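A quick write-up on the structure given underneath.
Apart from one protein chain that is not included, each protein chain of the complex appears where it belongs.
As written, the chain order gives the labels A, B and C, with residue 1 at the start of each chain.
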Amino acid sequence: MSLLAAGLPVAAVPLVAGLLSSPVGVAHYLVVGAILFTAGVVCMALKRNALGVLMGIELVLNGANVNFVAFSSPYLRGEGAASLGLDGQIIALFVILLAAAEAAVALAITLNFYNNHATVDIDRAEDLKG
Amino acid sequence: MAQLIDDDPRIIEFDVRTDEMLVNMGPQHPSTHGVLRLVLRTDGEIVSEVEPHIGYLHRCAEKIGENLTARQWIPYTDRMDYLAAMNMNLGWSLAVEKLMQYQVSERARHLRVLIAEMGRIASHLVGMGAYGLDLGTFSPFLYAFREREKILDLFEEACGARLTYSYITVGGLTADLPPGWLRKCEEFLDQFEPVIQEYHALLTTNAIFVKRTAAIGVMSPELAIEYGCSGPVLRGSGVDQDMRRDGESIYTAMYDGYAFEVAVMKNGHYPRDHAYPPVPSDTVIGDCWHRFFVRMLEVVQSMDLVRQAIDRYSACKGPLGEPVKLTEKIPAGDAYLETECPKGQMGFYLVSDGSAIPWRVRARSSSFSNLAVTHELCRGCLIADVPAIVGSLDIVMGEIDR
Amino acid sequence: MMTTVLASVMPVAAINWHSVLFLLFAAVACACAVAVVLAENVVRMAFYLVLSLAATAGLFFLAGAEFVGAMQLMIYVGGTLVLLVFGVMLTAQAPFVAIKTSSSDRVLAGMVGAALLAVLLQAAFRVEPWRRPATAAVAAPAATPIGMALLGVRADEPAAGVPAAAVRSGYLLPFEIVSIHLLVVLVGAAYLARAKRRRTPRAIDVAASSVGPVVTARQAARSSASALVSGGGR
Partner (left out) sequence: MADFLINTVGLPEWLAWTITAFVAAALILNVIAGGALVFIWAERKIAARIQDRLGPTRTGGRFGWLQSLADGIKLLAKEDLMPEGADGMLFRLAPYISFCASFCAFIALPFAFDFVGQRLNVGVFFVVAVLGLEVFGVILAGYASASKWSLFGAMREAAQVVSYEVPLGMCVVVPVMLAGSMDLVTIAEKQAGWITNWYLFHDPFTFVIFWVYVTCAVASVNRAPFDLAEAESELVAGFHTEYSGLRWSFFFMAEYGSMFLVSALAALLFLGGWNGPIPVATLAGLSEGTGDTANYFVRLIGCGNLLLKATLGVLLMMWVRWTLPRLRIDQVMTTCLKYCTPIAAAMFAGAMLWQLAFPGGVVRGLSRPAGEIREGWLEGPGGLSPGRREPVPQVGAAGGMESQEVVQVVP
């Protein structure tokens, strides 16, 4: 927090103070979700380590999850705004479960790849190249 | 290179390609019994090779022996197997007596048996307790040391020392027992007998203990003989050999008239095994559990021998006899004698040129041979089995490095 | 129980603790997510990811989705990521711990990422104006309706302005599908990561002189295989 304040111009301090004292809305969550999602996408694109790509996927899924939860939250909903109700939470749950399954399989594939190629560099996975 | 077939047991299954890793176990490691260094070549948790590195406790004992008279070297034998120093004293004394053709008095003979067997109990107690420690249970170790302390108290009363006794010496013993010692010794035995059941309950029959030791580090009789293993390690593989019965006459004569059965499995039974917990079904002869169990049996066997020795010693009315002079000349020639020490067959070899100081002194360490077999036993085991296997061999580094 | 009392504090509060905690968790989540991208060392990446996901779980708690938050901690952080770290350790040999990315790739990815972020942020701000939360008292979040919904019974109140019949369907079928899916994954992962036979050169050279090591080698291999399967099944 203090780092954030120190890094920004003095004009930003009231903004932070405002954030501190004002309630949080859905948009706050959406911003966080957007950052997580983007970080995940960049991570997937950038990393050559297969496990790094996996981590990127996890981040993307989490960014989406944040949005689902935010839209379904009973606290954040605006007056009269449409809400996902419980569905958002349940979808988030399914995402978590499927992410676990995905990670298990992806890890198994990665380990297999590692066994066969002695590396986890996905740029070297070109056996099927025509 | 050997031809490989599909069910070749030497092919190790694996889940993930992992690099072989060299791990240093020791010389500063909680479970290597002193300053032993084991270099493990592991693949994950699976050990593919164990290489013992020794020599951290080398003190030139043999060379020193070539500069001292035979009796002067006795304290150096104490420091070989420091857990069973009495038996070390006895081994060297008998070897020298063999060359000198010296006959100790009857009283000294029985006293030697008494002391040596007490020493065996003390050593096996350490072996047993420390084995529990290797497997991760601490309490039996202290129970064992509690009883060992009582033996050490007795030894202290007899010779004034608790660890390095120099009590048995060339030509007899340095002193007779103090008055009342035998009564205390009998009291100890009476008190100790039921305690053994505790050890059986905590270790021998404990389900986890059996799981950790059964079928681990299985040593076939042939392998044991090939590597020159001896003592409980050899008998644990079912080889019926005990120097007290099969040794040279000067040594077996000491046990003349004593009734004891060698603790070895014959026809699927240990001697008097109705008195002990049954052998678990998942054990294999020659595994860690059997090596441990043989030690437990030998404790009882030694107690029996001590009781016999007490009777015979107190029946002996003759004098104990004086040990030989410190500077007694040894006749020219050489002699080699192996005795049954707690850890195995401990051999002493000396060559004399006729002076009081031996020309050459060598010791054949039982632990050394027993340790040599670790790389055979540990191949393909898990890391957790390495302490279990090394512990079951019950080595003592003072004897290996000398 | 403090909820009601605390709620009365809000209008005059100088510091909104909910906002403070939100900002704290959000900052940790975002900073660590960015750190995952920037880190070179794969173990540190995993570490940052753990922090990021744990902070996200904190956000879920703040949003009233306690069950999802607990599940995130339990399954995601406690299970999936441990598995991931396990995989990292299995493959973390010196040359692969840090696989470098070329700087041109970095620039390109940075630009694409920035563009994506801009779009997403714009969407985020447009979807919902910075609206004050509802003033009506909200029932304490409960896990029971979620469980009921998974069993096909909807116990929660319908969303405003939406016909009840349209949204109030249960999740029994997806739940069953996910169960089967997890089972399939369990089997599949165990199969993919199953023990394979390898000939170790060192074992070949030594003549088989005893029966002993055979037993132990078999046991050992079997055991560590099962260890891995258990990890893979999670």
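What we mean here is this: a contact is a pair of C-beta atoms (placed from the backbone, for glycine too) under 8 Å apart; a residue touches a chain by one contact, two chains touch by 3 or more.
The structure presented is a predicted model; accordingly, all values stated were derived computationally and were not measured.
Engineer: Quick one: say which of B:Thr164, B:Asn206 or B:Thr252 touches the chain that got left out.
Structural biologist: Once the missing chain is taken into account, the touching residue is B:Asn206.
Engineer: Looking beyond the chains shown, say which of B:Gln72, B:Ser105, B:Thr137 or B:Thr205 touches the absent one.
Structural biologist: From the options B:Gln72, B:Ser105, B:Thr137 or B:Thr205, the contact with the absent chain belongs to B:Thr137.
Engineer: Since one chain has been left out of the picture, which residues of subunit C touch it in the full complex?
Structural biologist: Touching the chain left out of view, subunit C contributes residues 1-18, 21, 41, 43-44, 47, 50, 54, 58, 61-62, 64, 66-67, 69-71, 73-74, 77-79, 81-83, 85-86, 89, 92, 133-144, 148, 155, 219-220, 222-224, 226-228, 230-231, 234.
Engineer: Over the whole complex, note the residues of subunit B touching the chain we left out.
Structural biologist: Touching the chain left out of view, subunit B contributes residues 21, 23, 29-31, 45, 132-139, 142-143, 146, 202-203, 206, 208-209, 211-212, 382-387.
Just so it is clear, only the chains that are shown with their structure count from here on.
Engineer: Looking at every pair of chains, which two share the most C-beta contact pairs?
Structural biologist: After tallying contacts for each pair, the winner is A-C.
Engineer: Let me have the rounded angstrom distance from the C-alpha centre of subunit B over to the C-alpha centre of subunit C, please.
Structural biologist: The mean C-alpha positions of subunit B and subunit C differ by 56 Å.
Engineer: Distance-wise, how many Å sit between the C-alpha centres of subunit A and subunit B, to the nearest whole number?
Structural biologist: Those two chain centres are 64 Å apart.
Engineer: Quick one: subunit A and subunit C, Cα centre-to-centre, how many Å?
Structural biologist: 9
Engineer: Could you check subunit A for residues that touch two or more other chains and list them?
Structural biologist: In subunit A, residues 111, 114-115 touch at least two other chains, as defined above.
Engineer: For subunit B, write out the residues touching at least two other chains, lowest number first.
Structural biologist: 15-17
Engineer: Can you tell me which positions in subunit C touch subunit A when the two form their complex?
Structural biologist: It comes out as residues 10, 13-16, 18-20, 22-24, 26-27, 29-30, 33-34, 36-37, 42, 45-46, 49, 52-53, 56, 59-60, 62-65, 67-68, 71-72, 75-76, 79-81, 83-84, 86-88, 90-91, 95-96, 99-101, 105-106, 109-110, 112-113, 116-117, 120-121, 123-125, 127-135, 138-139, 141, 145-146, 149-150, 154, 156-162, 167, 171, 174, 178, 181-182, 185-186, 188-189, 192-193, 196, 232-234.
Engineer: Under the stated contact criterion, what part of subunit A meets subunit C in this complex?
Structural biologist: Residues 1, 4, 19-43, 45-49, 51-52, 54-56, 58-59, 62, 65-66, 69-70, 72-87, 89-90, 92-94, 96-101, 103-105, 107-112, 114-115, 119-121.
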